[in-house]
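Here you go, one structure.
The complex appears here without one of its protein chains, the remainder shown in place.
To keep things simple, chains are lettered A and B as they appear, and every chain counts its residues starting from 1.
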Amino acid sequence: MKIDEFNNAIKSKITGAYELKEDSDSYGNSNAWVILENKRDVEVVAKAIKAYKGRCVVATAYKNEKENTHTVVYHFDINGTIVNMQLVTDNQSVHSITPILKSADWAEREMREMYDIEVLGHPCSDRLFLDYSLVKGVLNEYISLSKMQTGLSDTDVLWSKINKGAES
Amino acid sequence: MSEIIPKVFRINTGSCNGCDVEFVATAFVDKFHIESLGVELVEDVKDSNLLVITGPLTAKSEPFLKKYLNQMKKPFVVVGVGTCSVSCGIFRDSYAINGPLDKFVEVDVNVAGCPPRPQSIAEGIAKGVKVLNQKMHGEVTPKKIDTIFQDFSAPQTFRGKMALHEGMCTGCRTCETVCPSTAIKISKTDDGFTHNIWHNSCCYCGNCAYFCPTGAIHSTNNFDTAKLSNHKYTDINIAHIEYETCTKCQEKFMPPSRGLLGKAYVHDDVNKLNAKICPSCRKEANFKRMYA
Partner (left out) sequence: MSEKITIGPFNPELEESVYFKLVVDENRVVEEVELINGFIHRGMESLATKKNFMQNLILTERVCSLCSNNHPFTYSLAVEKIAGVEVPLRGEALRVIADEVKRVASDLFNLSMLTHLAHRHDLMKETLEIREYMQDLKETIWGNRMDMSVNILTGTKYNLNDEKVTFILKTLNEAEPRIKALQKAYQNDAVFKDKTVGVGILPYEDALEIGVTGPVARGSGVNNDVRVKAPYSLYALRPSLQPKVTTYEEGDVYARAMVRFGDIIEAIRIIRDVVADLPEGDTYLEKRPHIPAGEAVVRTEAPRGELIYYLKTDGSQKPVRMRWKVPTYSNWEALKVMIKGDKVDNVTMILNSIDPCISCTER
């Protein structure tokens, strides 16, 4: 699949501005990036992926330095070419593409529990992996709750037992 | 003594499956001789009296583990297989980990390893069987059980317990930095450093030995890690790296590693080079030699 061909498929339908770039690794595998300004345009891209018989591989999110904003990256595959779609959300929500691409199902559910990013219109509201004893958005925090509360990590506790054993 | 049939049930509380896969190999490959222990694998935890538990105990597994334990008839024996079950190993300090196991159930035998060799797993189960027999007859568990299987040879290349050549170590902390499972602690003392390797947290990856600039820390092919749980915090390799006293100024200093000197001065006798003076006295002496 040529990147220009894919661009033709999306350019007339996208509402906001977007950037298209391409990189490749030392083995010659190309990697396309679609960087969206308007996060609603995810649906346009997802439909184009579907039209090319592609699939959603996975999605990633990370917290930005700017307060309360997250960058979300979807990774798609069209017959061996990776297409990455990047967008920014400032209200911890995105519009689900699972109704268009079933293969995005788990990736979006995980985004919800790991980053507390709501996935609007996702067909399933259950948690996927994260136990209900844990609060949503665990990957937003850098320091674990127990360390925050007691100032001690499990490693600290175990090593103090070793040191006691060595003394006695 | 009447014969008691050990009935084994395995519980995976979040392992990477290495221990579980190797447990299957231990159970079904003849060369590991587990049939000599007369164990039976049971389908239902209610029928079991010897639990093999793997994994660091994830948050989601915890309530189910408790539920399964409640269904068991006492007395029973717990054998924790794999470093994770003993100390959570590489996964320790994650939000999703509630272990180690002994927070929730009394563990009788620990088998460290990542994963342990089938021979270690078999040894752990053998010790478990012994403890089970004693429990069934109302006897007290001894502090130590001798090795049950005799063949404990491994290929020379096998990464077993780590050890340290004290004379090569300078306490540079590279091993501590690259160790993924905080199994190494180096602490300062008045006379130098103490270098501790905790075998029950070690994931036997060999990163420390690979990155050690002096060749001080190294792996042995010793895999004798199936121990009664009272050894949990004492199965460590302790080494002392002592300062030397400068023959000139009497200050204490860390001598250069013989390993590094050996690499740098291939044609010289390293012992002679290693004159016992501290770096600042050496600098002074060199300065005088050149300019005075």
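We take it that a contact is a pair of C-beta atoms (placed from the backbone, for glycine too) under 8 Å apart; a residue touches a chain by one contact, two chains touch by 3 or more.
Quick caveat: nothing in here was measured; it's all calculated off a predicted structure.
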{"item": "Touch with the omitted chain, as defined above, among A:2, A:21, A:40 or A:102", "value": "A:102"}
{"item": "Touching the absent chain when the full complex is considered, from B:43, B:146 or B:190", "value": "B:43"}
{"item": "For chain B, residues in touch with the removed chain", "value": "9-18, 20-22, 24-25, 28-31, 41-43, 45, 55-56, 58-61, 64, 68, 89-91, 93-97, 114-115, 117-118, 154-155, 157-159, 177-181, 203-207, 210-211, 219"}
{"item": "Positions on chain A contacted by the hidden chain, ascending", "value": "25-29, 31, 53, 55-58, 60, 62, 73, 75, 77, 79-82, 84, 102-103, 105-107, 114, 127-131, 138-139, 142"}
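Assume only the chains that are shown with their structure count from here on.
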{"item": "Touching residues (chain side chain B, partner chain A) in the complex", "value": "58-60, 87-88, 92-97, 182, 185, 196, 198, 201, 233-234, 236, 238"}
{"item": "For the chain A and chain B complex, residues of the former touching the latter", "value": "129-131, 133-134, 138, 141, 144-145, 147, 153-155, 158-159, 161-162, 164-166"}
